[in-house]
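Dropping the structure in here first, questions after.
In this view, the complex is presented without one of its protein chains, the others remaining in place.
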């Protein structure tokens, strides 16, 4: 069963390169953009999957980190674009158009936010945890709306995509390559994480927290660390998403996005390494196929989702690769 | 800042809080009795508002509109409960979140499909519009007072229902011991449908009442739903008293925060900056309140410890 999942994982990644390469050779930049969107939203889902799939933490507030990543990009780039420093005191902080710097800032700040939100939310569990994570994300949403310096409700446009040393990021296929490499590196990290002592203990705490306490490990610390790692990855995805659209707005903090991230994870299969990527690919394909047929395509999405939850639990990967998540 | 303005804002806060209570009461009952987290509760709020706007548009009667809101939301509640929700009681919270998220998509897009994307308007009837003069020469819109009155009546009715009636006894029994009341011959699935429909009707009523102040549009239920979650986290899941206290706390904190914080910041900041900072912080105030409650009482003010 595990073999099959590995082969499937390879096929998914190959497909994710093949489609944009084909689109590139046949001059379809829009398809490349869609593939980039899959890679970026898949990355956000991979982040969530660490908390949700491995840790069993149903966060309905991951848009918070996605949005912080987006605004990290928006704020830094808008200052650079206007040649106005962010701060002059106590030390001079200038904006930047450099992607690596923006990513670093996005990761650090979404990690800090995850530390704060997680420290509070993880004092509770179950349905409280769901509602509280949702509420904190909503808080940032309203803050972004009511803070006029960075566009308020209207958001901010960044006119030229940020730069990466040695690449022309304005070329869709080159920007896709950046997001794809980041996705693969994160997946590799995630695969290591799941097999590491930390990942093992985290998965154990999901299944039987009392057992984990009995061997002297504190589940709270495990979960908090997982939540922070998860938030950092989703934050990085947010920065990339903002760069993809060259636009940030409070909707990046919106709770629909939190819901969709969960949908990616579940559609693909909870706790599966590539589940979120498969889920994002299905979601975006549906959006464009069904969206072309009907303006009200989300009805079909809703029905499909109901079907997955009520009938095909375990997600698409389970249907193709067999039920059990592989071990050992 | 005059005392009159302050009293007005307190009344606004009460009105807001009472609305939140109508939403939160249903959510907390459904969670307490069936153990279900229902994200689609906001959709029932929307259903109520649209039903009211449609009936008011057709008949011109505000009372009929309110009745339609209650009825439509309750019927929608019954249908949804029988088709989807009852399959979720034994599932984990993740499945419940997803399935009810799917319901939101269906409800929202379905409503957009039927009514279009433009907001509808529900007018306050003449006999409820206009300001009235309260003791102390305070002018206050009659309609908002009516909302406060209706909300408090519903709250009182709900407390009576829970504490005095046979249905209420069964609801309370359902919260503590499902198997036992099933063993006593109570038809549990009918009880669940009734509780869900009751919560739905309250949400529908809230949507219709608010629909006359704001516009009636797709997605209107979602911000209210999230506020109702904050209320429940503060009040404690499953507690009607907690829902009432939480609602009023959130309503008053939010309304007064938006009025008072800019003034407060204005005492030591330049006026326009004070407005900006004050408004931004006011928008976060109830979440900060929630965080503070969480630190001291992780299960809410009235939650089981």
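Think of it as A and B in the order they're written, each chain with its own count starting at 1.
Quick note on the criterion: a residue touches a chain if its C-beta (ideal position, glycine included) is under 8 Å from a C-beta of that chain, and two chains touch if they have at least 3 such contacts.
Just so we're on the same page, contacts and distances are computed from a predicted model.
J.: Any idea which of "Cell wall polymerase", "Ferrous iron transport protein A", "Peptidoglycan glycosyltransferase MrdB" or "ABC transporter ATP-binding protein" UniProt assigns to the chain that's been left out?
T.: Matching "Cell wall polymerase", "Ferrous iron transport protein A", "Peptidoglycan glycosyltransferase MrdB" or "ABC transporter ATP-binding protein" to the record, the invisible chain is "ABC transporter ATP-binding protein".
J.: What are the shown chains that the omitted chain is in contact with?
T.: If we consider the entire complex, the absent chain touches A.
J.: Sort through A:31, A:119, A:204 or A:312 and give me the one touching the missing partner chain.
T.: Selected residue, touching the omitted chain: A:204.
J.: Identify the residue among A:212, A:257 or A:305 that touches the chain left out of the display.
T.: Within the whole complex, the residue contacting the unshown chain is A:212.
J.: Mind pulling the subunit A residues that touch the left-out chain?
T.: Residues 192-193, 195-201, 203-204, 207-208, 210-218, 221-222, 225, 229, 325, 327-328 of subunit A touch the chain absent from view.
Everything below uses one rule, namely that only the chains that are shown with their structure count from here on.
J.: Can you check how far apart subunit A and subunit B are, centre to centre, with Cα atoms defining each centre and the answer in Å?
T.: Chain centroid spacing, subunit A to subunit B, equals 31 Å.
J.: Okay, in this complex, where on subunit A does subunit B touch?
T.: Interface residues on the subunit A side: 52, 58, 60, 120-121, 123-124, 126-128, 130-132, 134-136, 138-139, 142-143, 145-149, 255, 259, 262-263, 266, 270, 296-299, 301-306, 308-310, 313.
J.: How about subunit B: which of its residues touch subunit A in the complex?
T.: These residues of subunit B touch subunit A: 31, 37, 39, 84, 87, 91, 93-95, 97-99, 101-106, 108-110, 112-113, 222-223, 226, 229-230, 232-233, 237, 276, 279-280, 282-284, 287, 290-291, 294-295, 298-299.
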